[in-house]
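A protein chain is absent from this complex, but the other protein chains hold their places.
Chain IDs A, B and C follow the sequence of writing; residue 1 opens each chain.
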Amino acid sequence: MGLTDLANPTRFMSYSARIIPWLWALAVLVLGFGLYMALVVSPEDYQQGATVRIMYIHVPAAYMGMGAYTLIAISSIGTLVWRHPLADVSARAAAPIGAAFTFVALVTGSLWGKPMWGAWWVWDARLTSVLVLFLMYLGLIALWRAFDDPARGARIVAILALVGFVNIPIIKYSVEWWNTLHQPASLMRRDGPSMPPSMLVPLLVMLAGVSVLFVAMHLSAMRNEVLRRRVRAMQITAARAAATAGA
Amino acid sequence: MFHGVSFSVEGGHALALRGPNGVGKSSLLRLIAGLVRMDAGTLELAGGAPDVPLGEQAHYLGHLDALKPSLSVIENLGFWATFLSGREAAREDLEAALDAVGIGDLASLPARYLSAGQRRRLALARLAAVRRPVWMLDEPTSALDADGQRLLFALVGAHLSCGGIVVVATHVDLPFATTVLALEAMR
Amino acid sequence: MEILSSLGDHAGFIVAAYLVTFVAIGALIVWIRIDGAAQKRALDALQRRGFRRRADIGVDVDIDADDEETAP
Partner (left out) sequence: MTALKALFARELALAVRIGGGALMAVVFFLIVVTVIPFGVGPDLNVLARIGPAILWIGVLLANLLAIDRLFQADQEDGSLDLIVMSPVPLEMTVAVKALAYWMTTGLPLTLAAPLFGMMLNVPPQALGAICLTLLAGTPALTFIGTIGAALTVVLRRGGLLLAILVVPLMIPVLIFGISATTAVITGPTPFLTPFLILVALSLFSLVLGPLAAAAALRASLD
């Protein structure tokens, strides 16, 4: 079932209607298992003690925030280059979800930082980059809402999304240059994660769980978006019908 | 802008303002409506409420339709009916006004989906929804199709038959506007 | 609750973090559900009034162009 098969909205609606319940079930299962491992099984950190458990939601949320923006960028290419009819639907559905995950990453990061650094918010490199990403999400959503006609807005927002995506590495590098207070990125170190497996496994399970949850939410949001466009098309028809019928 | 302009219109009659573009037909309408300050001369509605300025006893239909795209058709009309009359507008009256201009079944649609003609009719519905003795219409037939114009003439006819006054700036001959005030450009 | 005591002295922060996450993601899921229901209701209302969706004039023609659903 290639991407083009999904191009047809109704086929997408019928396929997604079948897949979504299973996705929700899988998400609940994996997240339940992940939370159990994160909260109960995994050991405490010798320095931070129990607060390290916040990592099990902070890191997946931050990854999901990044992942969603990447998905939006890919969808934007779909809108601009392949003119895929569902590309804008996918991007528009992903933005609020990505923004929510980024917000969660910010709040959990702040809560995680308070006991360690003694301040609610520390302008360290990674948290600040996530904050800038959050602002870019708000920009995308605001621009989408500024257009009434989704077809016209799609291309314009797609350009903003791509421009934003290209700038993410630049922002990341410059923010790190601006401040190197944050502890070295343990998970992304070249020589592999420095975390013991007993911590890494729960983290990866949580990451998988959150990803499945994201796909379930994203497909549901896409369905809403398709319905919203059908309502809009019918409202236009209603107005035209009244005009042509000379009622 | 004007000088030596004087006119009078009895109840139940309509006055048509004619003249080339830019001669000031719209400005004269806005002046009567009280939107523009009058340097000299008097403006008086014999028989109207004495202390109430003319503008508050008149409807003004300008080139713009005063509609908000994000509000629905009936919300737009409901707002103006309440705001201009000071009383809560009953839904039946609003629906009746919408039917009078032929867009009754678009009531719940957002106004952004209306065509120019339909928006013009929604603006006209304001006149049907709130009773005011004097109507000032600035090229009311613009953007209206044949059916729309028929409804407009019916509305104006009803208004005139119960003693209302209409002052209309127009380029087109209107059946209801018999007496004409031709404005010439200043030499 | 044995878990709470095992969270050590910073238990408050951990609980707060998980709480915020559940509330935020939960609110998002609820919003998606509500939005879906609202769109379906609007769609039914319009369809009940007999307006077919296959709009030859509709702006998003490509969205509906190859659609087989037969409106009532």
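As a convention for this text, a contact is a pair of C-beta atoms (placed from the backbone, for glycine too) under 8 Å apart; a residue touches a chain by one contact, two chains touch by 3 or more.
This is a predicted model, so every value here is computed, not measured.
Although it is left out of the displayed model, the omitted chain contacts the following shown chains in the full complex: A, B. Residue in contact with the omitted chain (choice from A:Trp22, A:Tyr36 or A:Trp178): A:Trp178. Touching the chain that is not shown, out of B:Glu44, B:Glu88 or B:Asp173: B:Glu88 (per the contact rule at the top).
Of the candidate positions B:Gly34, B:Gly48 or B:Gly117, contact with the hidden chain is made by B:Gly34. The chain not displayed touches subunit B at residues 30, 33-37, 52, 55-56, 58, 60, 62-71, 75, 78-80, 82-88.
For subunit A, the residues touching the absent chain in the complete assembly are 110, 119-124, 128, 131-132, 135, 138-139, 142, 145-146, 148, 178-179, 181.
One rule holds in what follows: only the chains that are shown with their structure count from here on.
More C-beta pairs in contact connect the chains of A-C than those of the other pair, out of A-C and A-B. Centroids built from CA atoms put subunit C at 15 Å from subunit A. Subunit A and subunit B have Cα centroids lying 52 Å from one another.
Among the residues of subunit B, those touching two or more other chains are numbered 105.
Across the assembly, subunit A contributes 235-236, 238, 240 as residues in contact with two or more other chains. Every residue of subunit A that touches subunit C in the complex is listed here, in rising order: 8-10, 39-40, 44, 49-51, 53-54, 57-58, 61, 85, 96-97, 100-101, 103-104, 107-108, 111-112, 114-115, 149-151, 213, 217, 220-221, 223-224, 226-238, 240-241.
Remark: subunit B residues 69, 102-106, 109-110, 112-115, 117-118, 145, 147 touch subunit A in the complex.
Contact residues of subunit C toward subunit A in the complex are 3, 6-11, 13-14, 16-18, 20-21, 24-25, 28-29, 31-33, 35-36, 39-40, 42-43, 46-47, 49, 51-53, 55, 57-60, 62-64, 66-69.
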